[in-house]
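Missing here: one protein chain of the complex. Every other protein chain is in place.
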Amino acid sequence: MKEIQQRVLAFRDERDWKQYHNEKDLAISISLEANELLENFQWRTSEEAIVESKQNIKEEMADILIYLVQLADKLEINLEEEVFDKLVKNAIKYPVNRSGEKVK
Amino acid sequence: MKEIQQRVLAFRDERDWKQYHNEKDLAISISLEANELLENFQWRTSEEAIVESKQNIKEEMADILIYLVQLADKLEINLEEEVFDKLVKNAIKYPVNRSGEKVK
Amino acid sequence: MKEIQQRVLAFRDERDWKQYHNEKDLAISISLEANELLENFQWRTSEEAIVESKQNIKEEMADILIYLVQLADKLEINLEEEVFDKLVKNAIKYPVNRSGEKVK
Partner (left out) sequence: MKEIQQRVLAFRDERDWKQYHNEKDLAISISLEANELLENFQWRTSEEAIVESKQNIKEEMADILIYLVQLADKLEINLEEEVFDKLVKNAIKYPVNRSGEKVK
């Protein structure tokens, strides 16, 4: 994660883009990229989407993570720790003995 | 990134959830979580959202990354490498000497 | 359409909400409601979603149209005419003799 952060933020800072990055628009960007990812699956099964558009799927996933890293930097949060904290919280909500049950 | 992947996939596998995870629904999940993140900014400035909802913002960001990692695992792609590849591609699209220009 | 507009805008104006309704946040609202609609289909087939959540599906669809009408009012556009114009444009893009072909 550290190397992703370094490279993403270096890319941003070489272009002096941080000044434009307010958190609300970064959240909008994440939704837009998530929908560009989803567009690959429209009118298709998962299998069709992967056969026809795997390269674009990968790029949209990268875009989402790039924006997440930039939003985390603006908010001064550690994305890795947030994931670990969320997994602890989810483990309480979905204890292991309910395994096999459909995730919401 | 490796530790995030290990913990996210361990969480999933302890609950035997991989069987439900088709790629199309994971892409839907990412869009839903992105909109739950965005909901914190509705009718608010960035500043208001951060003051009133920083904890939820952090959790929704974690959820997005958790689903990204699970989708990457299903697709057998290396999310870290995808980000590096995308940055190379973006660097061609947005060369440094155009710095200061508004990002799309 | 006229009666929908009258009732939606009367509802808004009785509560004096127009003052809060900037176009950017209304566009965010439409995306949020669209994702609440989509949430009913997550991890489900269309058939399962309809059996289990038809009432919620209907309500989320109503919410989207309610926000569309409010955004149209703010922009001073006639939503009905916009649909007719778009159908003309789409008819050029997808002429009838290509019928049966999969829509993008």
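For clarity, chains are labelled A, B and C in written order, and residue numbers in each chain start from 1.
Just so we're on the same page, a contact is a pair of C-beta atoms (placed from the backbone, for glycine too) under 8 Å apart; a residue touches a chain by one contact, two chains touch by 3 or more.
Quantities reported herein were computed from a predicted structural model and do not represent experimental measurements.
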| item | value |
| --- | --- |
| Residue numbers in chain C that touch the chain omitted from display | 1, 3-4, 7-8, 11, 14-17, 20, 22-24, 27-28, 30-31, 33-35, 37-38, 40-41, 44-46, 49-50, 54, 57-59, 61-66, 68, 71-72, 75, 77, 79-80, 82-87, 89-91, 94, 96, 98-103 |
| Sites on chain A contacted by the missing partner chain, in the whole complex | 20, 25, 28-29, 31-32, 35-36, 38-39, 41-43 |
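Quick note on the criterion: only the chains that are shown with their structure count from here on.
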| item | value |
| --- | --- |
| Averaged-CA centre spacing for the pair chain C and chain B, given as whole angstrom | 26 |
| Touching two or more other chains - residues of chain A | 28, 31, 102-103 |
